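Of the protein chains in this complex, one is absent; all others appear in place.
Entry: chain A
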Amino acid sequence: MAVFNLTINRKNYKVDVDPQMPLLWVIRDFAGLTGTKYGCGIAQCGACTVHYGEDAVRSCSLPVSSVGDKAITTIEGLSEKGDHPLQLAWDETDVPQCGYCQAGQIMNAAALLKKNPHPSDEDIDEAMSGNICRCCTYKRIRKAIKRAAEKAGGRS
């Protein structure tokens, strides 16, 4: 057991846990932010994707001891009012079916758009193939990413 000070969604959290505990479970069970989901625990499905600084990471496979003081952003902190271009596009495109994987999909797509504001189909395939959607909403995910990129395009 050890004490860790984490910054999640610009808020500080102090937790006393096993250093090996993956960030996912600290976020869900200690910070109480349940928007980030457990899917596989081995970084294969992407449901647990959060931002570690600017990067999308699989929080199920990142021990809390390796987080340091880098800022963590979860789906709850992606935008203040739920109006990130991807969140709006996801609703407009009516992407979710069961919805369980979508927080991870959006966080992964947000990191993609930050690095590549106008991704091609191939860029999207490449970046998003680590995120499984069992309902197979892939077609609408692609459409929503493009829609968000178009809208955000005016700003960048």
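Following the convention adopted for this analysis, a residue touches a chain if its C-beta (ideal position, glycine included) is under 8 Å from a C-beta of that chain, and two chains touch if they have at least 3 such contacts; residues count from 1.
Quick note on the criterion: contacts and distances are computed from a predicted model.
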item: The complex's invisible chain, by UniProt name, from "Ion-translocating oxidoreductase complex subunit A", "Xanthine dehydrogenase family protein molybdopterin-binding subunit", "TlpA disulfide reductase family protein" or "Cytochrome c-type biogenesis protein"; value: "Xanthine dehydrogenase family protein molybdopterin-binding subunit"
item: Chain not shown, touching residues in chain A; value: 1, 17-18, 21-22, 24-25, 28-30, 32-42, 44-45, 47, 74-76, 78-79, 82, 86-87, 90-92, 94-103, 106, 124-126, 128-142
